[in-house]
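I'd like to ask you about the structure that follows.
The other protein chains are all here in position, but one chain of the complex has been omitted.
Our next item is chain A:
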């Protein structure tokens, strides 16, 4: 067990190395991050040259990569080429916004989705089951973008109930806590519906099929045959076992937690992580883009690792290999 985990963690190092290397080469094709500064007549060209040198832009991309890597390993994520702010500060500002939306949405859709999935599996082909089956088909086929825009048309354009985007009414920064909370809530409703709907139908689908799988197992039949009360059979034999794939999926969907849905953030103009990355790429701000990529892929590989380990823990039949 220990050996397996150690080996898996050691594999992460070359893996992250490969990912950042490929991404770095790829990002270097993005364009000149200093183009804007160079075009600005009020900026001394020697300053631009100084910046180029400081970032290693006078050297080939491979050399630049190792330069960048050594900086990252020392915890220096660099400075945004556009605003001049520290990259780490930009991430510190965007992250809580993405998290505040995602924690709320994710927890809700997971808990409610698993409960609904469990009960619809027990009442297969009932009205409620059919209802959620249809809903999950709709969730799968609906373009996120369209859903968000339709909500906006309904709530903002037709009824004027909710603001069409943003994250806070200007001037609310210093309002009392409760007023600020209510203000936040108004902005969060639509992203919550869009993200939550997709998440909820997904969890319902996974849980339902997992429970149906368990209900067919021999040990469930045995448990019933030996006269266990149905509630015990369901709770101890069916529900617990059907949670295994759900836990794995939970960890696999974990990275999305931090990255934020770029589409939803863009549509509702929420200044979270997704918007940060898009903005950085649009402005050739490759320090910001690379830093968020490093952050994101680290979370991704760690989640995959945890998912694998959790899988082994939950199902003792799985052998380490």
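To be clear about the criterion, a contact is a pair of C-beta atoms (placed from the backbone, for glycine too) under 8 Å apart; a residue touches a chain by one contact, two chains touch by 3 or more; residues count from 1.
Throughout what follows, contacts and distances are computed from a predicted model.
Visitor: From the list "Peptide ABC transporter permease", "NADH-quinone oxidoreductase subunit L", "Aspartate carbamoyltransferase" or "Large ribosomal subunit protein bL19", give the UniProt name belonging to the chain omitted from this structure.
Guide: "Peptide ABC transporter permease"
Visitor: Which residue from A:13, A:63 or A:157 sits in contact with the chain not drawn here?
Guide: A:157
Visitor: Would you indicate which residue among A:149, A:193, A:247 or A:309 is in contact with the undisplayed chain?
Guide: In the complete complex, the chain left out is touched by residue A:149.
Visitor: Looking at A:99, A:228 or A:304, which makes contact with the chain not pictured?
Guide: From the options A:99, A:228 or A:304, the contact with the absent chain belongs to A:304.
Visitor: Given the full complex, what residues of chain A touch the hidden partner chain?
Guide: 15, 18-19, 22-23, 26-27, 29-31, 124, 137-138, 140-146, 149-150, 152-153, 156-157, 164, 212, 255, 259, 262-263, 266-267, 274, 277-278, 281-282, 289, 292-293, 296-297, 300-301, 304
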